[in-house]
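Just one protein chain is left out here, and the rest sit where they should.
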Amino acid sequence: MANTDKAGKSPKQQPAQGSTSAAGVTLPNGDNVSSEGLADNVFKIAGAVGVVALLASLGLGVSAGDDLAQFSFSYLVAYAFVLALGLGCLFWVTLQHLVNAHWSVVVRRLGELFAANMPLLALLSLPILIPIVMGNHALYVWTDHAKVEASHLLHGKAGYLNVGFFLGRMVFYFVFWSALSRFWLKRSVAQDLKPEAGVTRRWQGIAAPSMILVALTLTFSAIDLLMSLDAAWFSTMFGVYFFSGAFMSANCLLALAAMWLQGRGRLVKSVSVHHLHDLGKMTFGFVVFWAYIAFSQFMLIWYANIPEETAWYKVRFEGDWKYVAIFLLVGHFIVPFLGMMSKHVKRRRGALTAWTLWLLIMQYVDLYYLVQPTRLARVLEEAPAGEAVNATLPFHLLDLTCLLALVALFIAGAAFNARKKNLVPVNDPRLEKSLAFTNL
Amino acid sequence: MAATIKAGAAEVSAATSGLNPYQGPPVGDNVFAKITQNVSRVMEVPKPPRAWYIAFGIALTLLSIFGACLGWVVWEGIGAWGNMVPVAWAFDITNFVFWVGIGHAGTLISAVLFLLRQNWRTAVNRFAEAMTIFAVACAAIFPGIHIGRPWLPYWMFPIPNQMGMWPQFRSPLEWDVFAVGTYATVSVLFWYMGMIPDFATFRDRSTSTIKRAAYGLVAMGWRGSSRQWHRYERAYLLLAALATPLVLSVHSVVSFDFATAQLPGWHTTIFPPYFVAGAIFGGFAMVLVLAVPARQFFGLKYIITIKHIELMAMVILATGMVVGYAYGMEFFIAWYSGSMYEGFTFQNRAFGPYAWAYWTMIFCNVVSPQIFWWKKMRSSPWVAFIVGVIVNVGMWFERFVIIGTSLARDFLPGSWGYFIPTPVDYLTLGGSFGLFFTLFLLFCRYLPMVAMAEVKSIMPEAHVAHGDHH
Partner (left out) sequence: MSTDNDKANDTGSAPLHGLLAEYDNPTALVRAAEKVRDAQYEHWDTYTPFPIHGMDPAMGIKPTVLPWIVFWAGLTGCVVGVGFQYWTSVIDYPWVISGKPFWSIAANVPIAFETTVLFSALTTLGAMLALNGLPHPSHPLDLKRRFAKVTDDRFFLLIEARDKKFDATDTRALLESTHPAVLDDVAEDRVTSDKLPTVILGALAVLTTLAILPFALAYKARVSKSDQPRIHLVPNMDNQPHIKAQQESPIFADLRGMRGDVPGTVAQGNLQEDDHLYRGKLEGGAWARTFPKEIAPSEQNMKRGEREFGIFCAPCHGLSGHGDGMIHERAAALGQGTWVQPTNLHQDYLRQQPVGELYNSITHGVRNMPGYGHQVSVEDRWNIILYMRALQRSTAAAPTDVPESERGALK
């Protein structure tokens, strides 16, 4: 069979695997669900690429001599992108436990592996947090004591937007996310070795309160990291907006990961076209949900036309940014909406790969559009009235290197988590139903 | 056929001997026949249970009060209500949003749960769809009468009128006309289409010519052809896929009525998803309020089981948390925005003259569903019923808090006021329940209360055995 052939081609990885682990189990249907021979390689390659790119980014950033401004913004966009993937997967896994989903069991381990990157993401937040602690105000105006004192508005918000509380919240978020994601992965792997009775019911019980905390931490992390870039602006919808993109990109990631593994002879029989169809449907649903949330937020602010709110959008329609807005409307909604409507698209691997990759790019563009115009807003604020301001898109090499670094490290982290583990929770009592799952 | 006729006779004799003919396990020689018999006996037995008559009497009384109130308002004008400046929207729009919200769970259960393959929905979806239509009917009355000249509501429709004017399509109130109108139409289509196969069942089981002709007319000659089932299923899926964004859009558009304004407490971007979650929350609560007595009195316990009640309780708990999230987020952002008006509005809600309404809302919507964390409570039908009632009260107060408290105290202290409802206000609100329940009780008596064909299709016996053929 194809899978055994491919597994046989890389025998040199075999000794690296611990003999005591549960990895290497084959499912009753003869499917290869082991990470052996893949995880280590991916970890090494992606890890090396990531570290090199990260060092290059740091080098470029420091040598730019702009007080880390370009680096901070480029890094924040890329970081928000991988954080959204990690949080999206954490939300996804918790949701599957909460609703006791059967269909998703065969892809749930992938979600657990990506979500378990939370400690890594905590580490990767340091390039944002350390400059703040060191007194760099490139990203957040409210970290600048002098400006806070000068502004009545910022002064009023100082109870929430201050460095100490901000760092405290960050620590809390990451401790909680790490604990929860590690818990899901650990329990699930433990089940591979020794099935426990009634465990799904218990997990459902844990998922319910966890979900509340996940929702709250996700919201407030989005407010802290992204919304507070423009400390004057506010939108009650912001957490939901961030969530819609995060959840969509997580579904894209899971579909891509499953298809990539299938290309490497893993999960070939376990993950059927029916599971991919469902992931595709979720992606499609959240494309629409994102459009709904994005439209509602824009329309309400445009309609009411209250200066302190519209200012945020006004900058984002300045100069070249309005083309980005149109590009988002077309590329993040209209085209994928029409393109992914048919079920045949969601069931064809090539088409699904193309669409999910495209949507991941659009998710990055969306975050870029949330973050980068902040710099233009600050320039406009300082600029004398009537003076022309450069409103072209601030593309920079750092955008690419930061994205490359963080995505590579994110993948390397997931591969590291996957070492010596099965890619499917082989002893999950719902696995049989999941394998037999057929879609409409 | 002979078996059913016999069963029918047994029921008739049970009815004459004073027992409730609806109670007792359904009869039939296989699982499909049992389902048919269980659902159809409601229509076949000559007399409904006494509880039905009592409920219908109360509902009719309320309905006549409703009619009298509406008549009085048309004659006297909306001065009959307590509405005044600044609270120019009060019970009228509160009732409208409340009923539209109730009208959401129906399509949600039918469409969204269908797309999510939640098969348990089949037990309650018909109920919920009927509830949707009756609730939307109640809702549609209020914008009609609140315009002051209720004989001119056609001005809201895009028809060429005598004045050469068009409705204002940039106004959220006009969006409402389209959203609610489309929703009512699509809900009726969805409901009717789902009932076609069940009407055919009723037609084929009817013994009287009139019933046979009536059910035959609406069944349109459905005979269960597989070629027809193929298109029917496809159409049902399409309608479900259309109804899902529609149901989101309707309450979102209702929320736009408020959120496009600049009034503190109205203008907040989270309103669309928050209103939708609230509608699902209130709608499911209303399904519980209707389903628990219906299964009790009409002997549908074999179809609407404790498992269904429990699942609905879970949905209520989950959506209750979402609503709680929105309350919290509004409060946080009101402070975070740094806007003194926003800050004041929320302070005023919690500690101002309408604090009683606010805390009633918090208790009903956020605190009371927490009882569903305990499985024992979730699986008790009457606990679920009581929580359902409390949640409905809470959801009414939520709309009142949004509308009333925000209007009563806006930017300018000089224009503040306090709304006091008149008896007509209270009676109109109470009376609208009369319309709802009258329609609902008629539905219970004459239409298939459970989607028989769908329930049958998810039975294990309905699945084709594999592997024994070549």
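A few notes on this one:
Order as written gives the chain letters A and B; numbering starts at 1 within each chain.
Please note the rule applied: a residue touches a chain if its C-beta (ideal position, glycine included) is under 8 Å from a C-beta of that chain, and two chains touch if they have at least 3 such contacts.
Note that the coordinates shown come from a computational prediction; the quantities given were computed from them, not determined experimentally.
Interface note: of B:249, B:392 or B:432, the residue touching the hidden chain in the full complex is B:249. Of the options A:160, A:260 or A:303, the residue whose C-beta touches the omitted chain is A:303. Among B:56, B:127, B:142 or B:175, only B:175 touches the chain that is left out of the view. Listed here are the subunit A residues that touch the chain not shown: 295, 298-299, 302-303, 305.
With the whole complex as reference, residues 1, 4, 28, 30, 32-33, 36, 74-77, 148-149, 151, 158-162, 164-166, 168-172, 174-175, 178-179, 181-182, 185-186, 189-190, 192-193, 197, 200-201, 203-205, 217, 220-235, 238-239, 242-243, 245-246, 249, 253, 256, 452-454, 456-457, 461-465, 469 of subunit B touch the missing chain.
Rule of thumb we're sticking to: only the chains that are shown with their structure count from here on.
With centres taken as mean Cα positions, subunit B sits 37 Å from subunit A.
If you check the complex, the residues on subunit B that touch subunit A are 117, 172, 237, 245, 248, 252, 256, 259-262, 267-273, 321, 325-326, 329-330, 333, 336-339, 373.
Considering their complex, residues 153, 156-157, 160, 208, 212, 215-216, 219, 223, 232, 234-240, 288, 292-293, 296-297, 299-301, 303-306, 308, 440 of subunit A touch subunit B.
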